[in-house]
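Only a single protein chain was left out; the remaining protein chains are all shown in position.
Showing chain A:
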Amino acid sequence: MNSTIPNGTPISLRSWPSSSKPQEQDAISVFFERINREQGGLRSITEDGLRQEIAEAEEGKAGKQDEGDTEEEDEEDPLDRKKELLMARDEMLGHIESAYHSASVTLDFISLLLSKDTPVQATLSMSPALKEIVPLGTLGVDRLQAPRIDKAQKDDNKRIAKGWKIQNINKTVDTILDSATRLEKEIESETKYWGEVLAISEKGWAVCRIPSEKQTLGVRFGFPEASLTFKNQSLAALRRNADGSIALDQGFAGSEPQVLRVRVQVNGVDTGSSAMPNAVADTAPVEAFILQARNTIFSSELWQELNRESRILGGLGVQAVDDIIVLSFNSTKKIVLDLVPLNDSTPLSSQPDDRLAEGIKLSLNLLLSFAHRQNHRRRTQPPPPISGRKRQTPSYNLLRPIITRLNHQRSIDALSSLLSDLRSIFSSASLSSNAEFKITHSPPQPPPIPNISNAERTVLALTSSLEATAIFKITPTTTISVVSQTAQAPAPTIIYIITLNPESPLTVRFSAPAQPLTTFTAVKEYILHATSCALAADHTSRSPSDNEIHKSAPGKSGWHLVVQPNVLRKIFEGGKGKHLGFHFDRKEGSGLRFRVVWDWMRFDLNDDSNIMLGKEEERIRGEGVYEWRSKRRQGGKEWEDGEGEVVRSLGDVIEGAGRWVDV
């Protein structure tokens, strides 16, 4: 209990007045002590003197408070604090000691009490001092009076105890029954959940664990051969609702259901649209949602690939503007593609081009599936050696096959129209009825890839090179053959291979082009010029070219070819000559025109470079022009009855042109 009190600390022989003893503070003796100590006794104290001292003390506090009072307070504060701490410590120690003593005494008492019955155990807890003072077993305890609890009270207590027990047992039973009910519901929910999961798996969907939530099952609704972005979004969690039914959770990747829409527009007005399915109702089974998710991700990938491909097809009339892709179908119609959300609205009324739009949409879907199949084929082939170069997946061919087929169709239509017009003119001009043409389409030849399925073979046949052959017999000696072939790489193109039959007189003077032609315009120009040359060659005479013809000879005789293969010349006796030219042209809106022009030779006999073919204002007697047109007037209308004039045959025209006329 000795404390290390520093030497400088003033020690009072009397205890400090304690604040915890307020009653003592008020005792008169305390006041007397204070007066004697502070004022030096009672004799010098008066009331006025005390009031004056108080006033002075207050004035003095204000003046001396800065230094002296502060110093005094600073000196007194730490001392009071220390003393307070010491006092508190002493008090606490006192209490602890008191409690210890009480506990020790109690322990000794109990030990002594127990020493009568269990001396060994009691000895262990008895203090040595007590053992010396008091022998063991000298303290006993006994009941002096019987308990005052009678039999009735005992029975009552028993009944209360029984009641409590029954109450608690009932509570336990209720709890167990609740648990059983809850467990039964849980089992029903789980059974329903697993039943639906099994149904999903049996329908062919791949069910697996979610990688980030190993305890949750998910369904893979996407396509294994899709691009990596879409493969990563193709897993949805199968979450159990409270009633055990399954809810499909696509997480952050989930988006509203979408579908690719194909529309046909003429001058900005829709004339056809692909079918728009409705969104799945909330009450539909989970398989419907899975199917909808699959269709959505398929449409999303299709849209992305279409955009990717459209960037390199700008030169072929494909435009990607805002959120739509526009593709030209023909001169008036456009195909518009966009990705739209599914809606619940009533279906649109049928329009004339609905089948075309639906056909294009189905084609795009099939082509994307085919691209997936090609990805699979590429992936399952033995890989090339690692070379540091990253293997690029080529862009899918989605629009190119459609553009190729459209171009091919347009080309065949144009060729057919041209040859039809030619035949019509031939018919008008009473030319040989053998002027026929035929267009045959070569059967599709898919590339010889081994182990290919029928579906792949069909798609390859429809999208690989398309070929058609047009054979036009102009005259009995001249037949033109035009083979049209398509190619998709690097861009959709058509090449035309033109050949003449070997016996044709044109092979010498106007042979077929050695290289394939790449535009229809070039083909058209060749066909028209070749036809005019063939007709000219067909009306030449067998007599030597430098023979002069008698003026009375028939008009058809004596014509010979000149340098220009579509021009004939006839020299009458006396040296005067005539030219006869054959010419085809075609103008938009007015169809095909065949002109035969004849005029007198105005220049040197041997100079054919300035043959004039019909400047009307310079025509003189014996010159003229005749023309035939295909059966289409301007505006594409047929000739009405009574319109036009009687058509002469080519033979008659040549006959008239070749007769001598005195100028």
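Here is the rule we use: a contact is a pair of C-beta atoms (placed from the backbone, for glycine too) under 8 Å apart; a residue touches a chain by one contact, two chains touch by 3 or more; residues count from 1.
The definition used in the following text is that contacts and distances are computed from a predicted model.
K.L.:
As a check of understanding, state which of "Phosphatidylinositol glycan anchor biosynthesis, class S", "U6 snRNA-associated Sm-like protein LSm1", "Mediator of RNA polymerase II transcription subunit 18" or "ORML1 protein" is the UniProt name of the chain not shown.
P.N.:
The chain we cannot see is, by its UniProt record, "Mediator of RNA polymerase II transcription subunit 18".
K.L.:
Touching the hidden chain in the complete assembly: which of A:Arg81, A:Arg159, A:Arg182 or A:Arg379 does that?
P.N.:
Among A:Arg81, A:Arg159, A:Arg182 or A:Arg379, only A:Arg379 touches the chain that is not shown.
K.L.:
Have a look at A:Pro224, A:Pro341 or A:Pro394 and name the one touching the chain we're not showing.
P.N.:
Considering all chains, including the one not shown, the answer is A:Pro224.
K.L.:
Identify the residue among A:Pro211, A:Gly268 or A:Gly388 that touches the chain left out of the display.
P.N.:
Touches the omitted chain: A:Gly388.
K.L.:
Provide the residue numbers of chain A that touch the chain removed from this figure.
P.N.:
Touch with the absent chain occurs at residues 224, 376, 379-388.
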